[in-house]
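The complex appears here minus one protein chain, its other protein chains still in place.
Labels for the chains are A and B, by order of writing; each one numbers its residues from 1.
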């Protein structure tokens, strides 16, 4: 439960807010690299942290993230022509490069140009490609921080798949869904007390995801133990969150997630050798966000079958249209099927991503955290909020945010393991990752 | 004409308003019983007096009207599973009964449950089935009042038909249309000064309604006398409103409506033996309402033909889609046909209900009563406003609202009669209903 003030601080990310400043301290993915796929391609309207921007790629292949307003008469550069080193405004031909510099002012005499060009510089955020996304640094430092060493960006392109999905609620409640691994006992579960069809129903409810990554026992353990025990450790770039459930006698089934500053989460299921998944929640505004979703395998290229699955709604990906809008969304109640909810799975909604979105969106455009009844299974959520609020306050007090100076602190993994029940969390981490915090 | 303050008081029904408190003193229909037709059926989102609620029917068949917010993390119980005695939240499995009690908290240790269950109780309004609707009592008394003895609810189910229709304006101007019987001289009239096709045109304009309930003379009398004389009597549960028009020489055609607290109206046409019709205007919010529409015959089951008629837009029912949205509505100007308006009927719109909705909606989302020019034919409207405002003020002063303690005071009827012109209103009532106030 948060005070009204803290809930506001957690959820508001405009430029003049503490959380907005915290987000702006980091590089953030703002568009898929494939959306600006070729030199001089069409510019793309984007909205990040409440700011309307334009992403494009110039003739040399450099990506740019600029304010879309031509300083001459205020026309929108979205309608401009992306040509020979910059975007030319369609109204009177002023032209701008990826760094915001005004490159041409054909309405002015040559003599007047140099002085006016200084005034005509537009806001441009440093932009880079990294791991299949275009990232922008929207902060105030003249030298941006280094890019974070997130593993999906470090592996060869063939080892990863990247996409995004639109979500119709505030970033923070979507992110909380990522650190809350307790909800798998209901939200993603089949309805099958007898257990006879457990694995098949789970597979249908998750479009095969559970079957690809878990045994029937894993699903059963999650069904049967609805009170996972949480262990949370803070590290240089965020939090590692372990939650254990009773498994076979004498054993615990651990699911271990990572939360990385300011808005990245890794899912807790993968066992060694399996493909990893992550999500990055970037506010469009305070009532919607882009969830950048990615999968990677450190050891091998992704298979065609894996990628086909991700493209059709497998794993943490929803079924989407060609604008990355989930087919199951707020406007159609996520195509909830009440008959399916009776006999097949707990929500009557198909797809892990869709189930998450339905319940997170249902908390409201911006969840009201002033009325909640938290318990031990919500420790992950509590720690996440604390990390974010403390970091925002510390930044306001002049301290450097976690992970910012150390790209290597992002070299961590998340995943699952079955271990002897008495084993302490640090030992479990050591056994699963060779490191108590999941570092590699 | 009302002051701005009185217009606000009449039209605003949120929980903290005088009219909102008056409405909340009574049982109100909130959903069709058929919308929650079977035990454990899908819960239904409803909005009543500005409050978002959830209606459902539990495994034992009991109906419930609850706030939809799970107190754990704020997820919406609409996505919950209606199962074995309650709705289980899809996020982490907390479960709630029709009375709002928390029945299960699977994320908590058994020891912690009893204390948390107390905190986790959610708001639940007493709910009952009555006359084919689910009613809720949203007031503050611990013991709700008795259900009103409205005749449609007292007769056997085979003797009644119930439905509802969506209306896109404030409840009060829709209700005013019910007490204003003067408008039949224009709004529902054919265009036929010669009178040759009067009855046929009236029938086409009303989808047969006028033909079923009136003779050609009735229609003619309403066309020819556009200044009905009003007589209004207050009784224990509301108002009886008579309006007489010149009929055959020496005779008067009386149409007598009832208005029952807080928002029920009976139509004035029925002669003895005919089927009665009523409407109940329940605010969704201050700019739209559900009109619960019902028909009943005290003496016999409704015929298949009658019901077929009601289902296809006869009597006071509009043509609707399967979500009770009239096919002719604000967005399409009620499919007004200007050629029909020239030659057939006064509005160019088909259907009594549609004609009412068009003109009432046209008064604005909330009618501005500070600029009006009322006359003698508006006496019914004036008396209705007075009743509502006085009742709201009296309640605020600690008095009990009309009819609340006396279910029997709702045993009244409305209808029409042709009587000798000199006959006083009380005599007319006696002759038509055997009682000066229409009681039975």
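A few remarks follow.
What we mean here is this: contacts are C-beta pairs under 8 Å (C-beta built on N, C-alpha and C of every residue); 3 or more make two chains touch, one makes a residue touch a chain.
All figures in this text were calculated on a predicted structure; none of them were measured in a lab.
When the full complex is taken into account, the listed residue touching the unshown chain is A:120, out of A:120, A:270 or A:302. Between the chain not shown and the residues B:227, B:311 or B:431, the one that touches is B:227.
Contact with the omitted chain, checked across B:187, B:389 or B:414, is made by B:187. Although one chain is not displayed, chain B still touches it through residues 182-183, 185-187, 191, 226-227, 333-334, 336, 338, 341-342, 346-349, 355, 358-359, 362-364, 367-369, 371-378, 381. In the full complex, chain A touches the hidden chain at residues 40-42, 69, 71-76, 78-79, 81, 83, 88-93, 105-109, 112, 116, 119-120.
In this text, only the chains that are shown with their structure count from here on.
Averaging C-alpha coordinates per chain places the centre of chain A 49 Å away from that of chain B.
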